[in-house]
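Removed from the display is one protein chain of the complex; every other protein chain stays in position.
Labels run A and B following the written order; every chain starts at residue 1.
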């Protein structure tokens, strides 16, 4: 595996899942793999879990980690080709990426969508250029359309919390927010759940349909109650409109996940990728209750990142 | 010791002081203690000495260190419970702290006071929530009311500069500034001096009384000359009003510490925690003179931090 940007980059999800669970028991057992190697972490946007868990994953594997906050510590990037660079953008991504590829053995990059140009975002204009020019293995730390390390950690978490022979019912439920958010976590979770042995349902208000690239063949309903009925896992997340791109069409009804709403589920576990808008997306009592998996999800970010980095270190020539 | 937030957390100040002096002679002698362990450093405010000395202290003890600038690199935190998070705050401290506690074995956190709500500040609303939710050992890198690593370094410095059988006279003297500063260094120094074998006096203009929680039983005078007479150590520091909380009441007289004022002392050493407003709090000639201890204090920050981290590594199960 040279690139980890979506579930499609993974040869065997089941194998990598087992790897992550094994690393969780023995996180320092593979320090020789990264010895003398450099992991670069590039942030075009803010980060907490991703920043800390990936840095620690690199350390656990014996790598040196160097991080760069683009635009704060360094210069703003130009993403368009063939332009006369006489504006505010100081350095072309093709130069920045190529330079970093020379200093780093593996690079993780976080690049949120613009939410203004759907074409650019869904063509993954930023991460694809970065990959093209840096020439070394790249791990997505959340790109314009996907957040695969999060979804992998979510899959680990669901696996750890399900030991019945039947498939669990997993629901992705839209939640309120105060501003337009990317569709990346929702897209990515959908993509990974389609590849997992689960009964998967997405529910959201009208106008918030995800791209059919992700939801094709997936059960989707505007009726939250219908989705929640008998659910084993409920994942709450806000996203903005794909159709009316980056907008937040008026929503009818209250989509806050409350204990009352959960009564219709099969005593479901509650999931969220964090940061969560408490009492707007999900009630405090659910997030802090015994069925909450939010901290376990965050903890598994470390092992997801470490499994991905380990796979990259083992399958590439350096 | 699981938490280091004030002198009251220290079982034996004398023992930890001896530890710090021993570490100063052999800083790399305990690398095995931190091997494979992660020190997280969380900054809600700016830092120079604390950032660098604590990072180096962790390195010296063999730890991996990961730092996070909250609000710049990551998201702004909500500190109130049970609120609907529909404002500018993106993540609740309870989630952020709990997540970081999973990635880190020990966490240092810097969180200055608001200087607007005395109740919140003196209840240590931020660091106490952080401690509650992160569940791992925590070191204060300066909180709303105290700066214990600084005070510990100050104690080390005084110890190194006093070899007479009698108690030294130590004076904490208020200095001018251009804006309201926390009371934390003054509070903390007072707290540590009360626990040390010194003759301690605080002097400041009217209206700048510290909380009696800290000054109870301590000699306090508005007469700077009276305080300075016969002093062996003079520590200068600005702070804002506790009574008229966070305000800067008009000051009568000039509180700048000058060589002229120092003549009344017993050839006293000059101390300041830095950063110092030169020629506003203390004259250049004193700060740069042979009686200045400011650099020694800063140097001892490293050994203070290392002694605290060593004690934590030795007395907790990981």
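By definition in this document, a contact is a pair of C-beta atoms (placed from the backbone, for glycine too) under 8 Å apart; a residue touches a chain by one contact, two chains touch by 3 or more.
Because the structure is predicted, anything quoted here is derived from the model rather than measured.
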| item | value |
| --- | --- |
| Missing-chain contacts mapped onto chain A | 36, 38, 40, 64, 66, 68, 72-75, 78, 81-87, 90-92, 94-96, 98-100, 102-104 |
| For chain B, the residues touching the chain missing from this view | 28, 43, 46-49, 51-53, 55-56, 59, 69, 72, 178, 274-280, 284, 287-288, 294-295, 298-299, 302 |
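As a convention for this text, only the chains that are shown with their structure count from here on.
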| item | value |
| --- | --- |
| Inter-centroid spacing, chain B versus chain A (mean Cα positions, whole Å) | 39 |
